[in-house]
Structure formats: structure tokens, C-alpha cells
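Sharing a structure, written as C-alpha cells. Questions coming.
All protein chains of the complex are present and in place, except for one that has been dropped.
As written, the chains take the letters A, B and C, and residue 1 is the first residue of each chain.
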Amino acid sequence: MLKRHGHETVLAGLVVIALVVMSFQSAQFLTTGNMLNQGRLMAEVALVALAMTFVIVSGGIDLSVGSTMGLCAILTGVLWQNMGLPLGVVLAIIPLIGLICGLFNGFLIIRVGMPPLIATLGTLALYRGLAEGISQARSVRGYPEWFAAIGQGSILGLPTQIWILGIALIVAGVILGLTRWGRTVQAIGYSEPAAHFAGLPVNGAKYAVYAVSGLAASLAAILFVSRVSTTRSDMGTGLELDVITAVVLGGTSIFGGRGTIIGTALGLILVQVLKNGLSLAGVRGDGTLVLIGVVLVLTLVAGAFMENRVRR
Amino acid sequence: MTIAQTPPPAGGPALSVRDISKSFGPVKALKTASLDLMPGEVHALMGENGAGKSTLVKILAGMHAPSGGAILVDGVQTALPSPRRAAEAGIAVVHQELLLFGELTVAENVFAGHYPRKGGMVDWAFMRRRAQELLADLDCHDLDVDRKLGSLSVAMRQRVEIARALNHNARVLILDEPTAALGERDADRLLEIVLRLRARGVAILYVSHRMNEIFRISDRMSVLRDGTYIATRNARETTEGALISLMVGRPVDQMFPKTEVPIGGPVLEVRGLSCGPMVREASFTLHKGEILGIAGLVGSGRTELAHVLFGVTPAQSGTIHLHGQEIRIASPRAARDAGIAYVPEDRGAQGLVKPLPIRENISMAVLDRISPAGLINRAKEAAVAKRGFDMLGVRASGPEQIAGQLSGGNQQKVVIAKWLQTNPWVLILDEPTRGIDVGAKAEIHRLICELAGQGLAILMISSELPEVLAMSDRVMVIAEGRIRATLPREDATPEAVGHAMTARRSAS
Amino acid sequence: MIGSTTLPPSGTGAVRRFLREYGHEILVALAIFALLVGVGLYNPRFVSARNLTTIFSGNAYIAVAAIGMTMVIVIREIDLSVGALIGVLATISGTLAVSGAPIWVAWTVPIVAGAAINAISGILVAYARIPSIVVTLGMMAILQGGLITATGGTWISNLPPEYLLAKMTVFGLPMPLVWAIVLTILAGLWMRLSPFGRSLYLIGGNAEAARAVGIEVPRRIVAVFMIHGAFAGLATLLFATQLQVIQSTTPPNLELIVITSAVIGGVSILGGTGTVFGSSLAAVLFATIGSALIFVNVSAYWLRAFIGTLILLTVMADMLRRKRTMKGA
Partner (left out) sequence: MKYLLTVCALALAAPAHAQWTGGDGAPTSPLPCDGSTVTPEAVAYDGGAVANEGSKAGKPLRVVDIPKLIGIGYFDSSARGVAKGAEALGNVTVTTDGPTQANIDDQITLIDNYITSGVDGILFAANDPVAIAPVLRKALAAGINVVGYDSDAEPDARQWFVNPAEFNGVAKSLIDQLAEGIGPDGSFAIVTSTFTTPNQARWISEMEAYQQACYPEMTWLETVEAQEDNILSFNQATTLINKYGEDLNGIVGMTSVATPAAAEAVTQAGLCGETTVIGLATPNAMKPYVASDCVKSAVLWDTGAMGAAAVMALRAAADGTLKPGDTSFDAGDLGTLQIAHGSQILLGAPTVFTSANINDFDF
């Protein structure tokens, strides 16, 4: 256990330390209310990070998630207000849009053969550009009450996002850890030819991974639009960096193969605990940013050292 | 330790290796290797895969630091901590997997890392002129030195690499299996070049498996076995058989425990299969219980044929019948579902996912079966892994050990175990014993015979002629993408097969 | 093909060689030229000396930053922190300038500091073996946050006039233009002609083979990151001295613009190819497109979609070209 999940163990230790330190720094930190609220605030990043774990485990990367989110957010508004579709129908279409964005990334990477970094750097600009072009910089507001329930409401006393995140976490964890499909993605990340020669559906799995990434970005868009009850074309700017930080911090190798959902969850929690705890302790946002950067680099250096020692 | 038995030619050796050893972690790749290399001699370095030849070559190239022993250049003890130092010491190496830069021009490849300078800057004009000269010297008079190397043929690239070696005025040239990927004509031309260099007084260490070549050009041969120096022989005073028994350490017969198995009806019938220039109009029939050996040089199209049969590169034309029914194989997945299994040539990259445990490697090809509704049934997976693990006698701490930590032979057993779980009709083995030590090799051979005995139809590709000849019920010879000959076991002599392998069109 | 020693002679003239070597760069230059002609016909003011100056000199700092980025990508690494680094270096330089330090100090320190800061990234990449994308992602956060912590968000104004390098002229040409051209040519020649420069292509093309021909790869990686940092410093000097004030935020998305310039300029993310001429030209191409869109009244809303499409098309062309080269075998 320790041998294969050393990084996760270290990370869990870090999370516990951070939790303890932060709770001493601020009495409001370790309260149910605050914890639940943090769950609500991290929902969009977390949802996309869960999908991104699959992408990175498969040996790829998706820089376009923030722009996909922006495009989906804008289309939510445009389809509903400008095209006059019922909001319920729009909510059914938006995930499809996210899926298409993801599939287009997959097409560029799998069929055209572009490196994922470049393909999604291109679509990062393209999707954001489409969002800006379609919206003509107008924001859409005035969403009905029931729609706000998704992003602002609660079910059984827990914020909606907590439920969604919980379900997504379990589903992602099960898929990556326990299913044939998860195993396939992992095998591809470690060695694409070996997976191919073992008769695993390599291209199918890669398409699926990017499609799910786009899908997650579109769901994050719906959550976000509902939470803030407005639509802007700059939504999700920089999301990709937050997401990748959490996933990499969670021990997923940027070269693919290694990675767990638990790790990503811990990475997300650690970042959120740092952001929230430091903020409550009176450290300003810029200081927190520095600390997160330092933690990211140091965790990886420590991981690299540990791995070297195990190898020797 | 044995001292070289034949006295070296007059004058001191250009390069002496004294008791060199090398360990990778717990694995001893090389124990007490020694040899002397004289100026103006071609010295063959021989040994089976895994005998430590490549390790020795890499140490001499300055790419690995030896764990012990000494290297003497012109009688002076010299450390070779880096490739640069090796080059400065006058040692040049043409590596087996050509280490070149495909995006750069021919001229630059010749000089990579050792650029001619004028005023501290790279002298491109000189570089192009000199590259042209060097290549002309290697019979490449019209080669455009401004072409990107990636656009050249393998033989040409190799010549560029030799030109690079010559450019350093190397006194010691090491060629690691230079003809492995060459056709006959190119190989001949290479040998001529080697002889010409010998005449200039260059000391040449020539690593090869090809007996006829070695006897054509070598002055002396040294043999390594299991990382240990065994002996050095004068070419004129020894025979092929004697060398082989030095290499394998026992008579060749014992190596291949071929058991006679009744051959059943046809399982796989291939007619007119074609795909690109490397697989042309292949037709053959494979029977139940039969081992059909495929002999051919690297690049002859044998692996490509396997890839077509396994759906890696689906056929462009032709038919495949399995048990009389026509099947289409569009992907490895389809091949697997039809009952065809393939143990690939490149075990490390294609056969195994090295960082994963044995269990996950064995279950990989049967994930569909053991995961109803997509969820992997752990108990079933463990059972599958255990069955494969036990059946092949994988030597490891258990199915949870990481596959990459195993020895080559045990890794190969894991790959075979993976495919046996699919209950295939046809098993294609591509270089099943490459890089595997002698003991494990025999085990794999026994296993292959056993599987044939159980009724599997086996297609076995190998570069080692003795292996093909000893193991096969029939031998199919491939050259330039075509099946040149199919010989029954009794007619398959090394001469006949060798002739078919290298013969030009006439044989078809 | 195999075995034939007599290949058709395929022209060894200097011109053909040049065309082959710099095909992509020529294409980018032609694209710029076509834009200048096309939009110039539509509105002659587009090709007025003044507008050309704006295009070439106003964005010179991007071209200079792209020089270092080119080297980083050629050795198959990447740097996401360059935008943040330029922001930090601008503040360091500006602070020195207003604190009364000699001007040459304010000009030199950012170059040295850029190299020093990037040395950290380089060491982490080369010796701790952490992927550069992750190292520089962390570095970006540290630099961005650190800058605001240090400055508290105050702008630097009252810069001494003799500090404003970008406003100076050489032989009547604006300094940034001269600087970008000179640096591009020097760096381009250096990468073409110096053994060190060539070794970058070896590392990016085949790191294992580079090691085999005697190149100390980790040391080179650190060196390249430091050189890249120094170029970021040079870019900073043009960036920070253009106006009378220096913002204390890092320029938004600058790293993406710089990386994109390099990629459009023909530097393959797979390493081993591309020249600084290409990336500098691509930076100019971007600036030309941005200006042209204003001149032809295309809605700025679609600018980014346009650029994204351009990136994808360029890379697709690059993939095709590579495939063709390899098929020649």
C-alpha cells in the first residue's frame, strides 16, 4: 500500500497538517459551515480536475477546459435568451456542446496526430474566441429562480455541489480504479503501444477521455452560471492552470500512467485548505499564490527524491 | 579468468580491456570481461543475447561507467567517463540502434557534437565538404549532404554513422551488429568498407551474430557468455560449431528440446495477403500442433507479416481463413477476439506495461471477460493471474511484483501467459527468446513445444537460425516482403535457408 | 530504395539549400508580406512608415522573449512562467531606475536576474527531473504572487527619461526594432553557427544520441533556461521602457503569446527543429494580424478564434511536412 501509494500518503499527511495548522490559526476554519461552503466553491475546478486526471493519466493534457467552460457558459445564455429555447432544453444541449469540444480535441490529437499540448493550446484560443465572438461581449442575466437552485441551493442541508462532487468523485474513482476502462486509460498512459498490442481499444479510450474532459467543463459551466446567475465570455479564464496544479499535486504523472482519483481529491483539498485557511488567517491572496507554487514544486521534488531512493 | 590464448600480432594492442565488470543494481550484466584489440585487425565479439556484448560496447563508448576493471588505450590506462572522452581517446562506436538526428542534415549528423570550427564558430562549408569526402570514401559519392537524415534509408544512415566514426580518425572502431538491418548487397558493401579500414590500420571490434560474415572478415574472435569472458580464437584455427558451443556452453542439440507432436488439420489459411511494400502476396497454411518457423533478415517483412495477421496494420488485400471461415482482422482487438495471439518483438515497449504488476499485465488481454458490466472482478483477475503465473513458472515474488523488475526471460513468460489467457488458436511469437539468458531460453523453448503439443498452431519468427531450424516443423523464408521458400523440417538446412534468405528475385 | 548508393543529385546550390533550410521562415515572411500588401491596398495607411513602426517596434519585446522560448522548445522543454518573469523583472528594473541607481545598473540587473531566476527552473528540470511544464507552472504562481506581495500593487512612475530605452532611436530607427533585429540575427546565427547552439538541436532531436556524442545534457538544459531568462530580461527592457509607468501586474497571457509565436514560427513542440528567425517573424505576423484586423474593421471579438485557427492550421501543416520527410526513406 505504502509502496504504491507513497505520494497519496504523503499528501494525506500534508492535508492533515494543513488542517491542524489552519484550525489553530482561525477558529472559523474547522467548522461544518466553512467546510461545506468550501465544497461549493471548489466544485467547478474539482469537477474538471477529476476528468483531467483521466486525460493526464492517459498521457495527454487538455489546456482548453477553461475556454470550453467559457464557450458553454456563453451558449447557455445565448441559446436561452437570444434563441429563445427553454432553459431546460438548453441544459440538455450544453453537455453535448462540451462533448463536441472534447471530441474535436480528440480528433486533432488522435486523427491528425498533434501533440496534445499544442492541439489544446490552439483550441484554448479557438473556443475562447468563439465564446467572445458569439457573445459579442454581452452578458446574459436574469435566470429564473429554479435554475439558481443548482448552484446556490442545498439538498438535505448539503450544498448541491457537494452532492454532485461526491457522486462525481465516486464515479471517477470507481472508473479509474476498478473498471476495465480505467485500467485501459492507465495502460495507455504507461505505454500506448503495449496497450494497443494487448488488444485494448486505445483510440476509443483516448477519444472518450477528451470527450469526458469537455463534458466536465460544460457541467462546470452550468454549475458556475447557476451559482453566479450570469453569463460572461471570460468565464473559466485560467481554469486549466488551477486544474492541472491540483491534478499534478495529487501525484498524477504529467507523462501519464501513474495517477489516482484519491490523489487528485487530496490535491484539490490541499489547495482549497491552503487558500481558505490562509485567507481566514489573514494572509492575502498573493501570498497564498506563492505558497501554492512552492508547495507544488517541493512536493514534486520530494516525490522525485523518494522515487530515486526506492529505485536504488 | 582466462588469458587470451593466441599471441597478439606484433606491436601493442590499440585497446585492452582488463577484467571489466558492470552491475545494474543487483543484476550483473558483465563479469570479468577481457580482450585485446590490435591495430589492423578485425576482432569479432560473439555471444548470445544477454551475454554482455552491448554492455561492453557501451562501456567502451563511455556511456556506462564500469563497476570494476581497467581499460588501456595504447597501453595506457584510460578512464572513459563520458562519450566525449571515449571519442578523444580515439574510440568510435556505431551503435546497434542508430543514434542519429533525423531532423538534421547528413553533414551535420556526421559532425554532431564535434563540429569543425573556424573562429570559434561551426564551419559549415568545411563540414559539408568533408562530409561529402567521408561519404564518398564509403561509396556514397552522390549523396546530398544537405538532405535531412530522416529521409534516408537505413543502410545510408548507417553509413553516415560510420562516416562520423571515421571523421574522428578513430583508431578503434566498434560496430555493434551493423548488418542486422541490412539486405545482402548492403551488408556486402559494409564488409568491404570494414576490410578497407582494417587495411588502414584501424582496430575493429565487430559484434555480430552472422557466422558467415564473421568468418569472412575476422582475424580473431572472442566469446562472452553470461557476462563472462570465455575464450579468444584465431579465425583460421576454429570452426563454426566450436564457436557455437563456446557461446552456448553446451552442445547445440540440448538447446532445443523439440518434441514431436502430431500435426492436425489446417487452422489458419492465408491467401495473397498484401500490405504495403513489406508484405506482398503472402500465402501459407498453418496447422494444428504445428510450429511454423519464419526466417528472414531484419527488415525482410517478417514482423510486418505478423503485424498484418494481428491487425496492427490491417491487410490491403488477400484473405485470412480461420478454421475454414473467412475473417477480417482490422485491429489487434479483432485478432484477439478471433483467437490470434501475438507476442511482439519489442517486449519492453509492446509486450509489457513495465510499471504495472504482473497481475495487471496478465489480465490485460482478457479484461473484457473478467469485467462484467465494466467492473473488474478482482477475484477472477487474481485467479487468471495466478493461473498464468503458475502455468509458466514465472520466477517472481508473486503476481503483485512489478513486471519491469523481472529478468528478460520471466518478462517473456508474463507476455506469453497474458496471451494464453485468451485461449487462442494461433500463437504468433516474434523473436521469443531475444535478450533472454541461456537457461530461460531453454525453458521458453520447452514451453513452445508443450503448447504445440496442446494443439496450438504456432508461427515463430526468429533471427537466430539455429533456433528456427531446431524448433520448426516447417520453415518459411521471407525476403523483401515475399515468401521465398517453405521448407519441411528435414530439408531446412542452414545452407538452404540462408540461400533463400539472401537470394534475389530469382528464388521466387 | 534500400541499398541504392546513387541518389539523384538534388541540387547543392546555396539558394536551394537556403530555401530548404528556411522554408517555414520564408512562408511566415511571405504571409506578413501578403498581409501588408493586401491590407495596404485596402487602406494605404496600413503600410505607412508610422504604422509599420508600430507593428514592428511596438511588439518587439515579444519577438525578443520568443528567442529564448525558441531555445527552450528546441530542447523539448517549455516555460509557462515567462510572462510572470517579465512582470517581475520590469518591476525590479523600474525600482532601480527610480531609486537613483545608475541607469546601466537598471538595464543590466533584469538580464542577470532573469538568468538567475530561470536557473532555479532549469536545475529542477535537469537534475530533479521534474517536467518543465510543472516546474514553470509552479514558478509562474510564485512570481505572480510574489510580485504583488512585494510591490503591494503600486505602479512605478516618474521614470528618468534617460532610462526609457525603448523610446530611443539608432540611426533614426526605433530602438526596439533595432534591438529585436540585432538580437534575432545574433541569436539565429549563434544557434546556426556555434557548437553550443547546434547542440540544442541535438538534445531536442534525440537526447540519448546527444549524450552519446558527448553532450552534457543536464548542464545544457540549465544553460538554456538561463539564456532564456536573460532574453526575458532583454525583452523586459523594451517592455518596461516603452511608457512612463511600469505596472506591477504581470502582463496577461504573455506566456501563451510567446509560446504561440514560437510554434507558429516553426519550432516543433516535439523538439529539435525551428529557428529564432521563424519565431521572431511569427511575433511580427501576430502584430501584423492584430493591426490589420483594426484596419479592415473586422470585429475584435473574433480575433482569438482567428488566432486559434491559425495555430491549428500551422501545426497541421507541420505534421504533414514531418510525415512527408519520414516517408522519403
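Quick notes on this structure:
In the analysis below, contacts are C-beta pairs under 8 Å (C-beta built on N, C-alpha and C of every residue); 3 or more make two chains touch, one makes a residue touch a chain.
The structure displayed is predicted, hence computed values, not measured ones.
Hidden chain, full complex: it touches shown chains A, C. Interface note: of A:S139, A:S154 or A:T179, the residue touching the hidden chain in the full complex is A:S139.
Contact with the omitted chain, checked across A:T53, A:T120 or A:N276, is made by A:N276. Of the candidate positions C:F18, C:F33 or C:W155, contact with the unshown chain belongs to C:W155. Interface note for the absent chain: among A:T9, A:S23, A:N37 or A:T179, the touching residue is A:N37. Although one chain is not shown, part of chain C still touches it, namely residues 43, 45-46, 48, 50-51, 54, 58-59, 61, 144-145, 147-148, 151-155, 157, 167, 239, 242-245, 247-249, 251-252, 287, 290-291, 294-302, 305-306, 309, 312-313.
On the side of chain A, touch with the chain left out of the figure occurs at residues 26, 28-29, 31, 33-34, 37, 41, 44, 104, 126, 130, 133, 136-139, 141, 148, 152, 224, 227-230, 232-235, 237-238, 275-276, 279-280, 282, 284-286, 289.
One rule holds for everything that comes next: only the chains that are shown with their structure count from here on.
The centroid of the Cα atoms in chain B and the matching centroid in chain C are 44 Å apart. Chain C has its Cα centroid 30 Å from the Cα centroid of chain A.
Those residues of chain A that touch chain C in the shared complex are 61, 108, 112-115, 117-119, 121-130, 132-133, 135-137, 241, 244-245, 248, 254-255, 284-294, 296-297, 300-301, 304-305.
Touching chain C in their complex are the following residues of chain B: 61-63, 82-87, 93, 95, 99-104, 108, 112-115, 117, 120-122, 124, 139-144, 146-148, 150-155, 183, 185-186, 189, 299. Residues 1-12, 17, 20-21, 192-195, 198-199, 201-202, 205-206, 208-216, 272-273, 325-326, 328-329 of chain C are the ones that touch chain B when the two sit in their complex.
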